[in-house]
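If you scroll down you'll find the structure; I have some questions about it.
For this depiction, one protein chain was excluded, whereas all remaining protein chains were kept in their positions.
A, B and C label the chains in the order they appear, each numbered from 1.
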Amino acid sequence: MEKRGYVNAGVWTPEATVEHPEAVRQLHREFLRAGADVMQTFTFYASDDKLQNRGNTCTASEKIGCELINQAACDLAREVANEGDALVAGNICQTPSYMSGLGKEVVQKEFQKQIDVFVKNDVDFLLGELFCYAEEAEWAIEVMKATGKPVAVCLSICSAGDFEGVSLEECAVRIAKAGADIVGINCFYDPDVCLKTMKVMKEALEKAGLKRHLIVQPIGYKTPECLDHHNHASRAGMSGLAEFPFALESRLLNRFDMHRYAREAYNMGIRYIGACCGLEPYHVRAIAEELAEERGKLPPASEKHSLWGDALRQHTYPWVRARARRSHWENLHPTSGRPYSGALRELASQWENLTVSDKTMRQEKTLTTDQEVQELAKRSEAK
Amino acid sequence: MEKRGYVNAGVWTPEATVEHPEAVRQLHREFLRAGADVMQTFTFYASDDKLQNRGNTCTASEKIGCELINQAACDLAREVANEGDALVAGNICQTPSYMSGLGKEVVQKEFQKQIDVFVKNDVDFLLGELFCYAEEAEWAIEVMKATGKPVAVCLSICSAGDFEGVSLEECAVRIAKAGADIVGINCFYDPDVCLKTMKVMKEALEKAGLKRHLIVQPIGYKTPECLDHHNHASRAGMSGLAEFPFALESRLLNRFDMHRYAREAYNMGIRYIGACCGLEPYHVRAIAEELAEERGKLPPASEKHSLWGDALRQHTYPWVRARARRSHWENLHPTSGRPYSGALRELASQWENLTVSDKTMRQEKTLTTDQEVQELAKRSEAK
Amino acid sequence: MEKRGYVNAGVWTPEATVEHPEAVRQLHREFLRAGADVMQTFTFYASDDKLQNRGNTCTASEKIGCELINQAACDLAREVANEGDALVAGNICQTPSYMSGLGKEVVQKEFQKQIDVFVKNDVDFLLGELFCYAEEAEWAIEVMKATGKPVAVCLSICSAGDFEGVSLEECAVRIAKAGADIVGINCFYDPDVCLKTMKVMKEALEKAGLKRHLIVQPIGYKTPECLDHHNHASRAGMSGLAEFPFALESRLLNRFDMHRYAREAYNMGIRYIGACCGLEPYHVRAIAEELAEERGKLPPASEKHSLWGDALRQHTYPWVRARARRSHWENLHPTSGRPYSGALRELASQWENLTVSDKTMRQEKTLTTDQEVQELAKRSEAK
Partner (left out) sequence: MEKRGYVNAGVWTPEATVEHPEAVRQLHREFLRAGADVMQTFTFYASDDKLQNRGNTCTASEKIGCELINQAACDLAREVANEGDALVAGNICQTPSYMSGLGKEVVQKEFQKQIDVFVKNDVDFLLGELFCYAEEAEWAIEVMKATGKPVAVCLSICSAGDFEGVSLEECAVRIAKAGADIVGINCFYDPDVCLKTMKVMKEALEKAGLKRHLIVQPIGYKTPECLDHHNHASRAGMSGLAEFPFALESRLLNRFDMHRYAREAYNMGIRYIGACCGLEPYHVRAIAEELAEERGKLPPASEKHSLWGDALRQHTYPWVRARARRSHWENLHPTSGRPYSGALRELASQWENLTVSDKTMRQEKTLTTDQEVQELAKRSEAK
C-alpha cells in the first residue's frame, strides 16, 4: 500500500481503510485471487496509541479513530473473503505503550479496543504479529484467548535475536504455554532466515512436548546478512540494512524464490505459509501454485499465469520463447544491473547490543530533530 | 497488472478492462494520485490481430473483442481522469500483422478499428507506442493524423538498434516528417539508456530543422548492458536479458533513481516524462515530487510520503531514524543480497543480427512446441 | 613458482630444485626476508611415484630422480636458512600410491626414500602435508617418528570434509595419538575457513586430553563458498571452484587480510602460522608485521614497507597520500572490476559424494583423453 500511495513509510498506520477503502478492497481481492485462504484485517499498527503517536489525522478523537479504522477494515476483509471462501483474521501487533514501559493494564487496554471490534464483527480467528518481547506477546494472548477464538501469534526481530536475555527457544515455549494455537514468526527476514529460525522454534516446542500449528510470514527481500554461521539471526533484521525501507528493490524476491520457499516451509511441517513486507499478489500466487497438488486446486489468478514461464511460448521474440522451460528459471542467478553495489552489506553492528533502556529506544511523540538525526547518523556510521 | 494477477506475461493482452474493470480503474486511480497528467487507455496489444493471435477468449467474435475491450478502456480512463484534471490518450502499438508482412492495408485496418473507438469517445490525443520499424510507425501516423487529434509516437527497440539498416536518427526524422507532434521512445531500456538514445534523436531532429515535443517512457529495470561504448543500444533491450520477464526484480529502480531520471529528462528538454514496464505508482510519484517546483504542486499521493525519507523521523528504531536525510539515500548503492549473481549479464549476442526474414521471427498462431523451445534454448546458449 | 615459470600447474612436481636452483633459492630468500622462521624443503610431490606418474624427466632412473631432487632441496633450504636463523623442515605429502590402493608397505617405502635424504641432511623437523586420509597420515607418521625428529602433520581437504566416514574430529585425534607433535591443516581453504576448521580440531584434541602444538597453512584465495552454515567444509575445497587453478586471481588475499588472519590464528593459540598456495612473500611479511610485538622484531623485508600504508605519505598524488592511514585500509571492501562476475560461485555439488571406489578417482599413468575430458565436463556441469 505504501508503493500504491496510501501508507506513509516509517509511520505505517492503516488509516487507508477509512480514507481509501477501494484501494484496500482491491488489494484484498488481488490476494484472494492469488490463492490466499485468509484475509487479514488491514489493522496493523491500528491501535490508538500508535495512531496518536504518529499524528494520524483520523484519530482526532481517540475513540473514533481506532474504532472507525478497525471497523472499516473488518468490513473490507469480510466483503472480499465472501467473494471466495476465505477466513477473516483480526490483526493486532506490538504497541508503543509497551515500548514506553506503560505497563500491563495500559497495553492490554490498547489490544482490547481493537479486539472488541473484531469480536463484534465475528472474525474467524485472531492474529498477533511482530511481538519483539515475549512478555508483550503473553499480555496480548491473554486478551485474545478471552474471546474464545483461535489465536495465532508471530514473534519477531528482537525475540529472534535473543533480545535482552530471552532466547528464541524460550520465547516459543512461553507463547505456546500462554495459549497460542498457532506459533511462528513474521517480518524482518527473508524466507531462508525465517525458516532456519522456525526450525529452532519447532524443535524447542517439540522438546517441551507442546504440539502447536506453525505459521511463518517472511518478508519479500533477500536478507542473507541477517544470519550468522551459528544460525543466529541479527536482532535488527532488515531494518539494520542501509537500504531499509526505501531502497530495498534490488533485494526483491522473484516468483521462483517463492516456489522454493513454499516447498521448504511445507516440508518443515508449516501449514500457515504467509507473506509479510514487500510480497505482492504474484508472490502469493507462486506459493499457491507450488502447493497446487497439496491444495487440490490452482488459485483464480492462475488463469493469467502459466507455471515456469510456459506462456512465453507465445512471445514475439525467439530468444524469449527459448525461456519457456523450468530449467531456465530454476538455474538463473538474477543480476542487479548495479555494478557499484556489493552483494551483501555490513550490518550496523554498533546498534546490535542496544537495550530498551537506551534513551534512543524511547518512543517520543515529537518528531526527531535535524540535530538528532545527525547524531544518530554519526553513531550509525561509526566503526 | 501482471503482478496483480490480471495479465498473462508473454501474451500481455489487455482483456482485463472487460474481465476485471475494478482492477484497471484502481491502477488508473493510483497513477492519478501519483501525479500522472495523462491516463493512457489500457489498450496496449488490444488490436484484433494480436488478441486473436494470442487466443484471447474475448475475441470469439472479432468485432466484439476489439471494440469491447477498447470501449471499456476508454470508459475507465475517462472516469478516473475526471476525478482529477488529467487528459486521456488513446493507445495503439505495433501489430503482428506488420511482423507477418501482411501489408499496409491490413495493418492500417487494425489501427483503424481501435482508433474508431478512441474517436467515438473523444480522447484528448493519440499515442502510438513500441514501433520497431519506421515504416509501421508511418502507417500508424497516417491513420492517427486523419482524426485531427494530436499525435505522439514512441519508437522502440529495433529502431533504436538501427534495425535492418535504418538508423535511429533517420527513424526520428521520418516519424516527425510523417506528422508526429510528440516524438520519443518507450520500453526496453532503463532511464540511463533511454535518455542517451533520446539525445541522439533530439540532435537528429534539430539538425533536420524539425521542432517537436519530446516524450520518453523508460522501463523500471536497470539495463546498463544494453548500451555499448559508442552509445549504441542493443536491439533486443531488456528482452535480451536472461531475467526477462520473470526474474527482473533485482534490477528494479527505486524512488531515488526516479528523481535523478526526472531531473535529467527535464534538463534535456523532455516534457512528456513517462514510465513503461515495471514502474509502479510510487515511481511516478517520485517524478512528480522531483518536479514539484516546476509543476507548482505536489501530487495527491504525497500526502502519504515525505521527500528523501523525512518521515523516518517517526520510525521506532534509532538506526532507521538516522536515515531521515537526503545524503543517506543519494549516496547509497543498494545491494542485491544475491552473492552468486553478477552485476551485469552477457547479452545473447548470437541473436543480435537476426532479421525479419529469419523464420523464428515469423508470428505463428500455434504454440511453440517443446522441441522448438529446446532448439531455441540451444541457439540461445551457443557461444 | 608456477607463476614464475618453474612448475607445471596440475602436475606440481618440484624438479626446479635441480633444473633451476637459483629460482628456488631466491624464493626461499624472499620468504626469509619476509620473516619466515622455517624453510620448508621444496619437496612437495617429490616422491618417486608422483614424479614418475607425472612423466617428470628427472626420474628416468627412479633412484636418482627422487634422491637428486630432495637433496638439492635440502641444500637450498639449509643455505638460505643459514643466511638468517631459520629452521629447516623436510616436507612430504600424500602419495599417488595410497590413492591407487597399493597398500602400507609400498606407500611407506615412498615416504622412506624422501625421509632418508632429510635425515642425511639433518633437517630440524619433519612436516607431512595435505593428507586427505587419516590412514595415510598414520602411515607417514610411523615413518617420520622412527627418525627421532619432531613431527608436524597437516590434514587437508577430504578429512576436513568427513571423507568416507571419518570425521575431522576423529582425524585430529588419530594423528595426535599416532605421534604428531604439531597438528593442523593446510591448503584448499582460505584463512577464515581454515581457522573455523582448526577450532573444531582444537576442541577435539582438548576433549581427548591431547596437548599438541597447532599449525595452520591456509591458501591465499578467498573461498567462502567452502563452508556451510554448520561450519562443515566442502570436501573439494578450492579445487571445487571453477576458477581453480588458473583464474583464481580475483580471489587473492591482500596484506590487510593477512593481518586479520595472523591475529585471529594467534588468539586461537596457534603458533605455527603459515601459508600455502598463492601466498607470496609480502603476505608472509604481513603475518610477521602483525605479530611484531609478540615476536620482538620486524622482519628484514619491512625495511621496504611501512605498516598500514604509511609510506604513501611520500606519494606524488594527493589523493593517494590521503590513504596513508590504517582506517582507509581496514574498512575497504576491494572491488573486482569484473561486473559480469558474482561474488560467490556454486560448487560442483555432484562431485561431493564421490568415493575412492569411483573409477574417476583412480590414478592413471596415461593422460586423460579428449573424450574423457568431455565426459567429465558434462558430469561437472550437470544439475
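Definition applied: a contact is a pair of C-beta atoms (placed from the backbone, for glycine too) under 8 Å apart; a residue touches a chain by one contact, two chains touch by 3 or more.
Predicted model only: the values in this text are computed from it and were never measured.
A.B. asks: Have a look at C:42, C:111, C:221 or C:272 and name the one touching the chain we're not showing.
C.D. replies: C:221
A.B. asks: Going by the contact rule already stated, which one of C:253, C:273 or C:291 would touch the omitted chain in the full complex?
C.D. replies: C:253
A.B. asks: On chain B, what residues meet the omitted chain?
C.D. replies: 196, 227, 229, 231, 327, 331, 333, 339, 342-344, 383
A.B. asks: Determine and list the chain A residues touching the chain excluded from the picture.
C.D. replies: Touch set of chain A with respect to the missing chain: 338-346.
A.B. asks: Considering the entire assembly, which residues of chain C contact the chain that has been omitted?
C.D. replies: Chain C touches the missing chain through residues 2-11, 22-23, 26, 29-30, 33-34, 54-55, 96, 99, 190, 221-225, 236, 239-256, 280-282, 285, 300-301, 304-306, 309, 311-325, 328-329, 332-345, 348, 351, 354, 358, 360-361, 363, 367-368, 372-374, 376-377, 379-380.
Basically, only the chains that are shown with their structure count from here on.
A.B. asks: Hey, which chain is the most central one here, using CA centres?
C.D. replies: So the chain nearest the centre of the shown protein is A.
A.B. asks: Report the inter-chain centroid distance for chain B and chain C in whole angstrom, where each centroid is the mean of the CA atoms.
C.D. replies: Taking the average C-alpha coordinate of chain B and of chain C, the gap between them is 56 Å.
A.B. asks: Just curious, how far off is chain C from chain A if you go by their C-alpha centres, in Å?
C.D. replies: The mean C-alpha positions of chain A and chain C differ by 48 Å.
A.B. asks: So the centre of each chain is just the mean of its C-alpha atoms; given that, what is the distance between chain A and chain B in Å?
C.D. replies: Chain centroid spacing, chain A to chain B, equals 32 Å.
A.B. asks: Which parts of chain B, given as residue numbers and ranges, touch two or more other chains?
C.D. replies: 338-345
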